[in-house]
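Structure incoming, see below.
The complex appears here without one of its protein chains, the remainder shown in place.
Right, subunit A next:
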Amino acid sequence: MNRMCCILFFITVLFACNKTMKPADYVRWVEDEGNGLRVTRNMGEYAFTLQYKPVDYMIAQEARSNEIAPEYLAKRRQQLGNDLHFNFIIRSNGSNTALKEGTDEAGYFMRTGHFFNEGMDDFKLYSSSDTFDCNFCHLEQTYGLASESVIVLAFEPRSGQVKQPLNESLTMVYDDQVFGVGQLKVKVDGGKMGNVVMGE
């Protein structure tokens, strides 16, 4: 009977434990669409991908190493704080880069200009409890050389509204003004995030 109790205890502990991952594995896990933090939407000539970036994912990307000093990790976690970070990646299904697809040079500059100046107004984020305005929007300028255009976004929830690590769904509304696809809603699900932790 005692042995049975011990086995049951160990099984419970085993399942209750979080899975600790090396930084490289953690990055792969976050970028795996099956885990709900990266969602792609095809729309006509374009594919729009929303990548949620947990703080640890950003630290791992910065460090580019599987060995991150605990002090550095703790410091960066504090610096990056409670903001919600995303990459919004736009690809073209045609032969051009996304910003050049279906338009001429003037159209290309109009699109880049739009994201540089008014892009922030195109994005909204909402959780089950509230809506957040975008407080950072930056188009990574590649001058049409990269096949995809990446827009880096950040949203600042008021304290306690969205807990980190994320354990709920967040919907991002992209109100398109330049590609002619209209309003797109993309939902990322943080339900599985509680089960994984990035190890030092």
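Here is the rule we use: a contact is a pair of C-beta atoms (placed from the backbone, for glycine too) under 8 Å apart; a residue touches a chain by one contact, two chains touch by 3 or more; residues count from 1.
To be clear about the criterion, contacts and distances are computed from a predicted model.
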Protein name (UniProt record) of the chain left out of view, among "Peroxidase", "Heme exporter protein D", "Chaperone for outer membrane proteins, Skp family" or "Nitrate transporter": "Chaperone for outer membrane proteins, Skp family"
Candidates A:Gly44, A:Gly113 or A:Gly194 - the one touching the absent chain: A:Gly44
Absent-chain contact - pick from A:Ala63, A:Met120 or A:Val181: A:Val181
Positions on subunit A contacted by the hidden chain, ascending: 42-44, 171-172, 176, 180-187
